[in-house]
Structure formats: structure tokens, C-alpha cells
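Before anything else, here's the structure in question.
With one protein chain held back, the other chains of the complex are shown just where they sit.
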Amino acid sequence: MAEKLVTSEGLFTMVEKLLGRAQVTAPREENGIAVFGPVNSAGQVELDGPLPVIPEKSVVFPQSETLLRMDLGGEVPKVEAVEPEGEQVILGVRPCGLQAFARLDRVFLEGAFVDPQYRRRRDHTLIIALTCPTVKRSCFCRAFGYGPSDGSGADLQLTRLPGGSFHLETLTERGGEFVAEMEKEGIAGLTDAGAEAGSAARAEKARVERLAERSAAAVSTEGVVEGLDGMYDDPYWAQLAERCISCGICTYLCPTCHCFDICEKARGPEAERYRCWDTCLFSNYTLMAGGANPRPTVRERLRNRLYHKLNFFNHRYGEFLCVGCGRCVEHCPTNIDIRKVMAKAAARSRAQGVSVNG
Amino acid sequence: MGRSEAAARPEAAVSDAGPAAGLYLPSPATIQEVRLETGAADVRTFKVTLDGQEIGKDFIYRPGQCAMVSVFGVGEVMLSLSSSPTWTTHLEFSVKNAGKVTSTMHGLAPGARLGVRGPLGNWFPYESLQGKDLLFVGGGIGLAPLRSLINYVIDNRDRYGKVEIIYGARSPQDLCFKSEIFETWPKAPDTEVFVTVDRGDADWKGKEGFVPAYLEELAPSPVGKVAVICGPPIMIKFVLQGLEKLGYSDEQVITTLEMRMKCGVGKCGRCNIGHKYVCVDGPVFNLAQLRALKGEFV
Amino acid sequence: MKRIGVFVCHCGTNIAATVDVEKVAESARHLPHVVFATTYKFMCADPGQKLIADAIREHALNRVVVAACSPHMHERTFRKAVERAGVNPYLMEVANVREQCSWVHRDKPVGTEKAAALVAAAVAKVARNVPLESGKLPVERRALVVGGGIAGIQAALDIAESGYHVTIVEREQSVGGRMAQLDKTFPTLDCSSCILTPKMVDVGHHPMIEICSYSEIESVEGYVGNFEVTIRRKATSVDPDVCTGCGECWNRCPVKKLPSSFNMDLGHRPAIYVDFPQAIPNVPVIDRANCTYYLRDGKCRVCEKVCPTKAIDFTLEDRLVKERFGAIVMATGFQTASLQQYPEWGLGTYPDVVTGLHFERLVSSTGPTEGKIKRPSDGKEPKSVVFVLCAGSRDEARGRSYCSKACCMYSAKQAILLREKIPQAQAHVFYMDIRTAGKDYEEFYMRAKEEYGVNYIRGRVAKVYPEKDHLVVRGEDTLLGRPVAVEADMVVLAAAIEPRADAAALAQKVGISYNRDHFFSEAHPKLRPVESNTGGVFLAGCCQGPKDIPETVAQASAAAAKVVQMFSKDALVSEAQLASVNEAWCIGCFLCQPVCPYKAIQPKEIEERRGRDKIKRTVSSVNTGLCQGCGACAVACPSGAMRLNGFTDEQILAEVDAVCL
Amino acid sequence: MSEAIKTAAPVEGEPMPAELKTAEIPTRRGPAPGDPEFLGALRDCCRSLLAEGHVQRIIAYRETPDSLRPEVAFFASPEETGDLVWDLFCNTNICKYLLDYRTFEGRIGVVVKGCDARGVVQLINDMQIPRDKVEIIGICCPGQIDPAKVESAAGEAWVSRVVAGPDSVEIVTEEGTEMRVPLESVLTDRCLSCRKPNPPVADVVFGEDQKGRISDEVFEQIAELERMSSAERDAFWNRHFERCIRCFACRNVCPACSCTKCVFDQQEPDWLAGERNQANQHFFQITRAVHVSGRCTGCEECDRVCPVGIPLRLMNKKLWKDVKDLFDSPLPGTKLGVRSPLVMWDPKDADSFE
Partner (left out) sequence: MPVNESAAAEAEMMTEAEMTTDGASGAGADAGTGTWEPRIVAFCCNWCSYAGADLAGTSRKQYPANIRIVRVPCSGRINPQYILRAFQRGADGVMVAGCHPGDCHYTTGNYYTRRRFSVVQRFLEYVGLHPDRFSGHWISGSEGEKFVQTAREFTEKVRSLGPNEKMRDVL
């Protein structure tokens, strides 16, 4: 596919042009924190910052979105499904975000029931990825078989080059159309990438891949699923839960967590049904109307989340629901580290292996 | 009975589900009749028709399936269809007043509008059960999903073997579907109904005692039989123990689960037991399947 | 199934003129749960109430909204009406569409719209109402009177005469209080002890009255109808059952020269004593702080030796007696201000500067001078006496803003007594204003001025200082606008009436409120002047505020009537709209406790299931006997575990949501 | 205006049991953090408390492979205390874990900084745990280091360990390179303006009283906000509240939030809807702040854990400033037996009503 070179200025102009025709979501800095969020000027886009705290999923699976709109004033209630509108562009998606989209696609688009909201947003979102400029210690993408330069799943991929320009790679037809459109509009600073830029991009990618290599030794998925198969009733979960404060940070910051609640909002004769993010760590999540709760304590809830990431999803879809972005590792107020859970499971698996073989 | 039979593939339900665009859009429905089930008025059965849809034609369901029922402006709740698919004039939902939606529903009168999204989930393996003897064990409102299958079996009486129904509730006041348990079902051929209450009252002349104890007392033989059970967790727990003692294998025991559900279509994540979602992989499971899952099912 | 009926009242044309009542009813018909709505000319009239009752039956209504006048007018009426029709009275709400709508808006469409909104709010609220029941509280038909002065005596007699048992707790050796210290009373000049003593005797002999003298309140638990009071009966060292009050002991006691507080320290008493000869009970007590036996390790024992009935028992100790009462009358009286903030008047510095109460003892024939007025410094008969009014009263700057009410009159009386006893003596009265509001009071004052030639000088006293063998009183005559100096042999300060020094501490024990000056607060200054804000506790006499004898007696009888009224009921009915605790949510932080003005919140230990374990924990609980339903606790509670029935969060939010639509 | 009335009830400190009001003078003092003997002494102290049965559990920190992120740990036996650690990365305020021990039979030791200790005291004052059930092992805190600041100072290199000196820290990377940065540059924001680094109440104290860092930055920011127009403040908070993901971490770590059924979790009444819009964010943020006002100990743990950087301390400290100015009450958690000033009153209270 095509390779382009775009200067910072050129990218700025491109974003400005985009703002008129689509909702643009990009990394922004707020109070010293990087977040993915809607931008209304190109100046807000901050591509050099760290991995944004709020994950990319909010673009295709917003914190809350309306499903139905109801008018109950008349004899017969008028109820209609609400479709998301407009075009979206998400700029600066990291490879882990791309991986997460792929997981979410499986949940929302695969099988008997296709989620219309997600489908509509996904179809109308142009994804411009960004090769990770750096790799943090909390990153463990390598464990899941991809790296910080892996643009698969994106329409376009940006790689920051040492000089400050970006290498822009077209990965899909849609990406190509976008570039063509931009070229037609005449973006100053958008040119074909020469061989030099291409090799600089490859060098940059190789550099960050090397950085990521550091985590490979520490974290592995080897034996995690199998280990967990035999650990469900292990006292380990109670120990881990003792520390967990049952907040929603790990789930809400997780790029693949997709649980939601469906709520009703009524104002006189008018009402809306919407869905909003929910988390299996809150006790209300499984609380039933009669007061029974199948997951009454943090132990069951935390275990459910970790199994969902590292075991249940594998049994259902054949892959992990964790993509190794490290957000939960970095932001857990009490330093609960999913990598340690993986290590524990792997060790269990090895021990089981030994006992079976011995 | 094979494992694959108990839990019907969710894909099979697709053909019956509405178009994807309306995944969360309920079909309009109207309450035709509200029937009080219990003395304490905490269970009511709602006779519901679907506006502009014919049941059995536009809305095809199987015994044990569920639907999301909307009270517009209040919310949605997953309810099992307590009617038999053999009835084509209306659907029935038997609802315990437990939360915001159900309590509002209890305040509704005939003519009130609802929304129905479904049918959802799998169903009792009514086809593979043909020719077998059936033991139904129910407690309280747990009889509602069983009732769908019981009436289906009675309406297709020649295709199934002997039917035994053990049903219990806390008190005579709390018994549901009284006309069926005392009149309709006992009159059906080769059908026996055993009713017990935890504690009787002055007028109660029937059996007193808990369901699991009554089961052990009756000791129905497992030969050629499948047990279908539903009730409060504590009852399920002891009934399972009782059935095991009587020699029922895990494959011979089928139950239907209740979990807090929101979307009904396997997206919202709430109703998982291990890697299965009750709303799409269930609610009907046999005991062997449940035992293979990680999670808290009883 | 909620079935709400809405009844819109025309109130003649009071509502109907500015509110389209039919339209309001019509809009109500579309509200959730409303199955019936109608209008009527006068909903509160019998036919209106019947209409409601009929509709309740006909439409199986189980909740009712009446859109009419203010709930302050007819909430009770309609509650009773629905109750008669079989609906719990608390399943009725009033929408105030008269005072707060039709009467304050002229524009009919505007009024109609607002009325409809108010009805919608009431409907939203009533849909969340739950049936409430008034509690029944048993009544212990025994009264406690705290204080044995004229107020306590009168209250006790009135209650006892109605057939209920009364206990009087009196701190001193004898009942009688301040009135026993007085000589004559205004405006009739009849002898104070002559009218008091018979009442004291009545109290002493009444079969339904028990006097616990030389006793104090230790603690008060419980609530209206059911108080549990611990009384400290101080050790008297005399067995009251044996003592005949013969007086041998106090006559023979070698310690004679102890200051007599009954005589305002102007006279003496022995270590074993009765307050005054007519004391009730006539059983002496030993002042252990000054008795030789106790000071010198068992020496002396004179009283023991002379006692003909062997009533002296040095080993007696304080006893704590716990008793149950249904009602408490607080009648703890007053003291006169020490006037320490007024050094310029020299009270306590110059012996001849005294308070009005001292003067009473000096004129009294039972007093230390046997009724001969002598100045304390040298016993000389005073030839000139200056009376200073408002001594410490009506002086915001020095901490007391109120009027002591009785001083104008008693000073006039004292001036008259002076002039009667020492006709040649001059009486000067410094005053700010003369207040003679009372029957025959103004006449009495005029007599003092005109008949007895008492010299009234309008102005404040700036300074009192000694000169040779007399005092000089300097002040300003504001009528003449010039300074004056009056020579005086004695100065009598009409010292402010203030509550007893321990009034606040006692109020805290009893759980009643008090004002800045520590006078006990009445429940309502106009309409409930003898009730405290705590159910079952009533107020009589100067502990509630300065007053003279007739007022005190009237208030005491009123308090007694309130007590008797309470006792005449089989059981007390508690409010239904009270606080209650959702124990599952309560974490026992007790933030609710300090905000409760009625001390109605107490800790309670509960047992709870936690998984397989049973745990014990402490939560709040509400004493429905004490709770008055203010709801302060419900707001102090962060989680909303504390709820106020009748005004729950759900109900109020429903109203808010409805009025905002 | 009518005369002022005073009741018996609202006396400061009531209804605290009297024994709680006794002055707290720690009996023992140990070496300060930074002293080579510190960690050994702390471990010895914890070990002997467990061994001698004075406590049945100790809540403290344990070493992890990531030296910047020690984990909270619960020590039940003296043998376990070998990897107990306390260094400048013990950011987590552990006092809230005491709530898990409300029904625990036995005493609990807590290793606490000044800010954590205030939380413990607040829990005691809120009657969530009795004083005699807690052994307060206090540490006069020299300030805690923000791992994110260290990591960003180290750039792409991974940090292996950090050696803290009194004024600077040495960052050692995995590659073995060393760099020295001023301590202040890596301290957490809350420590940069910490005025009360010493435990106000403790049974054992390690180190001598620290001065803390007197920075008025927070109050200056508050003053700046107060000077803004209403519309500017509206915009300011909208911008921050917009990011709130409603993870409730701020609530869950807060020592003043001890409800088991929080208003935000209640379905009836439906105080807080799930929809993420400004109205609900405001309801949540305002209610949370108001609920803890008068009981917020100013530990700023909420601010620390907020993953999206909402300046929660600008709310908490604003409320605290007003409460202090209006009612002249001590900082919550600094004194035993003190109840929230909002459940007390004084006839002379300021009046904003008309």
C-alpha cells in the first residue's frame, strides 16, 4: 500500500480539514493526563504523549449511548431505535487499541446477534493508528504476539520520524481513499514517502519493537489459560481480593472491557433507553432484583474479571481478552498487576504439567 | 440424552430473532388479562398479545425460552415465557414483584402497553425428550418456565411418557397456577401432581414439608426419565442432592437459570457463568454442563 | 396495584375563580396510577367527604390526593375521611391549590397550570407513600416535680388532687423555696409564710405526694410517659422514720455559727439544722462539711446523745433511687444575680449593700433580726435606704438583656415596708422604667409614691461608695438631666432574677432546651407556654422566665393540668411520621445522633448474616417515644439509612421531579 | 430575631465515649525512614506485635519486583513480616482497609504516614472501628515519590530502583545508568503541599516530626477559581467532569466514605443515573465532595487515584477551607473524638440566608 510523508504542519492541516466533516477523537492532554477524547481544534491533538488513559473503545462503544427513544404520551407508545449518526475519525490509535477493536468486533459483531450501535459506529470510523513512540514498563503487548509498531486493523498508520515528520502508511482501501481525498484538497506537507522516509520508518518501528522486547522475557501467555482452568477455587483470589478496592479503574480503562448496563430515563411522557459502561467489579453489577447476588464479594468479582480476560474469553473466542496495554497495571490504586496473575497461572500450569508427567 | 441436545445452539434462535437493526427494539405488545397467582399478590400472570404479530407465525418460541419485557419509561426485564407454544392466541409471563420493572408491571391493568423482545435463549430439549418419562420439580415462581413445557407435553400427550410433577411453595397462599396444579394437570392422562407447602394453614389439607424431602419420599425412579427442575437456589441445591441419591445422572437433570440480564443477546456481559452466557447459551442447562462451568449457579 | 383518586375542591369560588378545576381534574386523569379524578364545591364539607369515601369504595382507591386549601387547614380532616373509608390516613396527600395557588395568582390559565403541577407533585408523592401507623405508648401515671418552691408545691398539689402520685425532689432540707424567704407579698401585703405554710403542710401530709428533700436529679432516661429517673438522696445522717423533729439536736449542737443560706447568710444555723422553723419535712440534716463528728474523726456526737428517739445515724450514705415517672414538671426556680459584673455598686464589698432577698430576710419576723430592719454592718437602724432597680437586668452590654419583671413591684413593697417599720427613714428608688403590668399593681406603686412618700429617681446608679458611716449613691436623674448623689445607710439592689446556676446542666440531663440565659425553653412562646420541647416535660415558675407569685402559681396549675391530661389517657399516641432506620444500610457512624434535638437516637446491637457467618454490629435506632419527626437525622445520614417516614427521599424526589416537569 | 437557644446535644465530640478523648502520646519512637536501621526496626516492631499477640493482623506494604510499586499486604504471622517494606513509594493510603476488619475479632496494626493516620483517626471518629482495636504504627513521612514522575524522568529506560536522599533521589535504570534528580521533582503532588506529614495519633512513631512542605499552591488555585466568573468556573469544571469515567475509585479509597450502601449505588432512590452526562457527573462529583466535607482529612488519596486527573483536591480543599473559616474546627482526623462540624452548630454561626 501507499506510503506518504507528512509534516507536523501537514498533519495539523489534515486534522483541521477533518474537523469539518467528522467527529475527531485523538489523544489530548487534560490536567497532565493523556486521554482519548473528542477534539475541536487540531491544536488539541497530542501525539507525542504517553498512552492515553481513556482507551480508544469509547469511540465505538461510548460511555453512554441512546438505544431507544420513546414518546409515551399517546394512547399507543411510540418507540424507535436510535442510530448513531455521522462519521468519526480516531487518530493516534496505538497497536494495543487496534487489537482491542478486533476483540470488541468479535463480541459485538460475531454470531447470531449483531449490535447495531457498534456496527454503525465501527463502519463509520476511520482509524488512523500511531506507532508507539515509546514503550513503557507497564506495556506487555509482546506477550500477546504483536508489537508497538503493528498497525493491523487500522486504515492508516502514522510513524513519527526522528525529524518530526510522520510516515503515513495506507493499510486499507478506505485509508487510501482518505489519503486521495486529502491530496485532492492539496495539503501542504503531504508528499509521497521516498525510500529514505520508508527506511526511517522501518528503523523507528524496529527501535520500538526492540524496546518492547524487554517485556517479552518477563511476561508470557504460555500456560495461562490452562493454569487458570485449575485455579478457580484457589485461595489466591481471596488474597488478591483483599487488596482490591472494587473500583472500576481497571475495567473502564481496559480497551477491551465491554460490559454495559441498560437504563431508562423518563421525563414525564418522554423517555429514553440508553446503555452505559458498567463493570463486573461493582457489587450492583450482578445484584438481582430480589436482592440475591451470585457474586457477593470482591473475591468473586475480581476473579470473574481476571478469568474473563485470561480464560473465559479464550474458551469462547479462542483468544485473550487482554491486549497487554498496561493501563490497569499502571493505574490500579493498590498495584494489582494482571501480569502477576498471568505468572501465577503459568506457574500453576507448569506445576500441573510436572505432576502429570511425573 | 446427549449433551448437545440439552442446550440448543443459540444460532438456531437467530431465525426467530428480529433484524439486527432492532436488536434492542422491542415489539409492541398489549396486556389482555392480569391474573393474580398468589395470595400475597406478589406473583401475577400477564396474558399478552403482540400488536400486529401472530404468535406461532411471526413470533415462534419453544418451551423454556425467555423474552425481554419492557415497561416503557421504567425498564426491561428478562422473563421466561410461562405459556406453552401450543397456545397461539397469546403469550403469558408470570412475574414476581421483585424490582422496579416488575413492581410497575404489577400495577398495570389490561390494555396497558408493553414491549417484548425475543424469544431469547435456548429451550428445554422438548424434541429429544420425546418418548421419555418426565419428572418436574418446581418451587414457588420457579414453576413458571416448567409450566411452559408441562403444558406443551400435555398438549402433545402421546409423544411423551409418564409425567410426574412435584411442586412446592412456602404456604398455600404462595402456590402459583392453582387451577392447573389442582385441576388441569391431574386430569391429564398418565400425569401425577404432588403438591406440598412448607407450612400449611387452617384450610390446607394437603402435604406439608419441603420439596426435597417430598422428592425423597416419592423417590421417582430415574429409569428412562429426565428431571426438569426450577426453583429458589436453596431448593435446587437439595433437590440436586436428592436426585443424585436416587440415581439420576447429571445428564438426566435439566434446569433453567436466572441471572441478572440486561441485553439478552450476549453483549452486556452480566449473565456469564464461566464462559457461558445464560442469555444466549442458556438459560437451559443440564447438570453436567453446569458442573463443567466455573461459576456460581446455585 | 396503586389506584389513586384525585379530588379537586372548588372551595366555593375561592379556588374555582382562578383555577379551572375541571381542567386540573382532567390533567390528573392522565397521571400515572390515577384511576379517578373529580371536583366538588366543598370537599371539606360532609358531602365532600362522603364523595371521597364513596369514590374510594366505588373505584377501589387505595391512595388519595385532595387538591384544596393548605394542609394546615384540612390535612387532618381528609386523613380522617379516608381512614373512615378504609384507607390508611397517610396514603392521602393534600395539594395546596388555594393558599399557594388560587389566592396568589390572578391569571386563570397560569393558576390552572400551576394547580395541575401541584396536583401532579402530590400524585407523584402519594404513589410512594406507605401506610403508617401511630404508635401507642404506655403511660406511667406518676409525676415528678423538680423543685419544691411555690411552683412545685402548687403543681404537686394539683396533680395529687387529681388522684395521681407525685414525687417532689427538693435540693434543700425543706420545701418552700424562695417564697418562704419572703416577708410580705405585693400588692396585698399579706404575709408570705402565712399563705405558703398551709400549702407546705398539705404537701407534707398528702397521701399521694412523696417529698424527697435534700435530694437532686442524677439522670433521666426514657421518654414521654416512660421516664426513668435516678434521684440522688443525699445523706442526711438522720433517720426520717424515727425523727420527731423535736429540735433537741439543733438546739444543742455545739457548732452554732454557720451562715444560714435560708437567711441569705445574714443569720446563723447549727451544723444539724432545719432551714426554718416551719420546715417540711421537719427532719433535720447534718451539714457534714461543718459537723465536728465528720471533721474530727467521730468526735462530738452531741446530737446523737441528746436525740430522744435515736434518730441520728452518722453512717448513712447517699442513695441513688431509680423511679419511673410518666411526666416531669420542672420547677427549679431562680436565684438572684451575683452582680459581679457591677463592682461599682459594691455588692459583696460593702456589707450595707444588699439584694432584695437579703432585705426580705431583714424585714421578716422569722429572719435573723426578727423583723427589725438593721443594717448588716453595725446593726443600726437605717435612716435612708436606696433601692436600685434593674440591678443586672435590661443590660445587654453586661450580658443580660431581659427584664426581671418582679423587681419594680417588690421594691415598691420593700420601700413601703421600710416606711412602715421605720417611718422616719427615707426611701429612694433609682429606676429606668416602672413596670406595673398586673392587677392592682399600678395602684400599689402609686400608694408607695403618694401614701408612703417613696422618692423615685429616674436614672441609673453609676457608683456606690462609702463616706464616713454611710454610703453615697451617685447617679443621674435623667428627668432633671443632672447628676444626683444620695446618702444612704443601706442600698438594696433589685438583683436580676436568673435561673439556678446548674439549670443548664439539669436541662441537659432532662433533655430539654434552654435559652441564652439558661431559662428553660417552652415549646411555643404563645401556644405551648408550659410545655418544654420534649414530650412529657413541663415547665412552671421562674425556671422558664422571671415571674411573680400569681403567675408562677398559674403556670404551675397549668403544667399540672397538662400532666393530668396526659395521665387521663389510656395510652399516648405517637406521631406516625417519624424517623426509622434501614439497618442493612446503617453503618453505625452516628452522625445522626448529635443532630437529634430529642436524644431519640440510640445505638442498638443487631445480628446479621454475612455469608455463612453471623456477625454482630451496632446501628442506630430511633426511640419513637422521643422522635418528633423533624428529619434532621435523615440529612445527616450520608447513606440515607435514616429515613423520615412521610417525607422520605423517594417521596420528596418524586415531588421535585414532578414540579420540574 | 429571637433569642438564641442551645440544646444539650451538640457539644463537640459527643456522643464519643469519654475514654477516646484522652490525649494520645505515643510511648515509643523508632528510627526515621532514611536511617539504615529504620526498616529493620519497623519489621521488628511489627514482628513482635504479632508474636506477642498485641495484634492479630498488620496492614502494611510488601516488596514487589517493581520497586516503584510495593503492594498493600496483610500480615497475619510474625514469620511473614520478612518482606514487609516501607519506603518512599508507599503511596497507597491503607487506612480504608480497616473497614474490612469491622467485625474482625482481634486487633489490627496499621503502618501509616501522617495522611493515612488521619484517615485512621477519622474512621475511629466516625465510629467505624474502636480506637483500642487499632495499633497505629506511625511514620513521620518525608514525602512520597510518584512512580510516574520517576519513570518520566528516566525516559525510555526502565527504572530498576530509586535511592532516596534527603534532597535528591538517584534513579538507577535496568541498564545500570544512574541519574540524580531533585527530590521535589519526583514527589507526588499531594506531598508537595503537605503540611501535616506526622501521624497525629499513634502508638509507635518512627522518625522525628517532619516539617512538611508549606506550599499554598492548592489554596492559590482555589482562590484563582473563586475570582473567576461563574461562567468561567462552569467551563472549568465541565471540562474536568467530562472526563470522569465514574470508576468510583475516589470514593472507594476515601477514609470518610464508609457507607456500605453508598447513595450512588442505590437504585431506590435513584440518586445517580448511569448515563455519563454533565448533569450526572455534577451530581456525582458535588455529592461526593459534600458528603465528605467536614470529615475529609485532606489526604488527597482521591486525587492521587483518579485515573483521569480530575483535580478533586480543588473541591475537597475548597470545602475544607470554607468549613474551617466558617466553623473554626480542626482538620478532620487530627484529633480523636471530634465529629463533623456539620452535625454541630453555634448560635453565632455565619448566615448566608436572607
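Which chain is which? They are A, B, C and D, in the order written, and residues in each are numbered from 1.
Throughout what follows, contacts are C-beta pairs under 8 Å (C-beta built on N, C-alpha and C of every residue); 3 or more make two chains touch, one makes a residue touch a chain.
None of the values given here were measured: they were computed from a predicted structure.
Considering the whole complex, the hidden chain is in touch with A, C, D. The residue from C:His30, C:Arg76 or C:Arg106 that touches the chain not shown here is C:Arg106.
Even with one chain removed from view, subunit C keeps its contact list with that chain: residues 70-72, 96, 98-101, 103-107, 110-111, 113-114, 117-118, 121, 513, 521, 533, 577, 595, 597, 628-632, 634-636, 644, 647, 649, 652-653, 655-657, 659-661.
Within the complete assembly, residues 31-32, 265, 267, 270-272 of subunit A touch the chain that is not shown. In the full complex, subunit D touches the omitted chain through residues 1-5, 7, 9-10, 221, 224-226, 228-239, 263, 271, 273, 275, 277-280, 282-283, 285-287, 289-290, 293-294, 311, 315, 318-319, 322-323, 326-327, 341-347, 349-354.
Everything that follows uses one rule, which is that only the chains that are shown with their structure count from here on.
Looking at which of C-D and B-C shares more C-beta pairs in contact, the answer is the pair C-D.
At the far end from subunit D, in terms of centres built from Cα atoms, lies B.
Centres computed as Cα averages put subunit B at a distance of 67 Å from subunit C.
Look at where the CA atoms of subunit A average out and do the same for subunit B: the two points lie 39 Å apart.
In whole angstrom, the spacing between the mean C-alpha positions of subunit A and subunit D is 32. For subunit A, the set of residues touching two or more other chains reads 261, 263, 278. Shared contact sites, meaning residues of subunit C that touch two or more other chains, are absent. Interface of subunit A with subunit B (complex): residues 67-68, 70, 72, 76-77, 79-81, 83, 107-108, 111-116, 119, 232, 258-264, 266, 271, 273, 275, 278, 280, 285-290, 292, 294-295, 300, 304, 307-308, 311-316. Touching subunit C in their complex are the following residues of subunit D: 3-10, 14-15, 102-103, 126-128, 257-263, 266, 268-270, 291, 339-340, 342-344, 347. Residue ranges of subunit C in contact with subunit B, taken from their complex: 1-2, 33.
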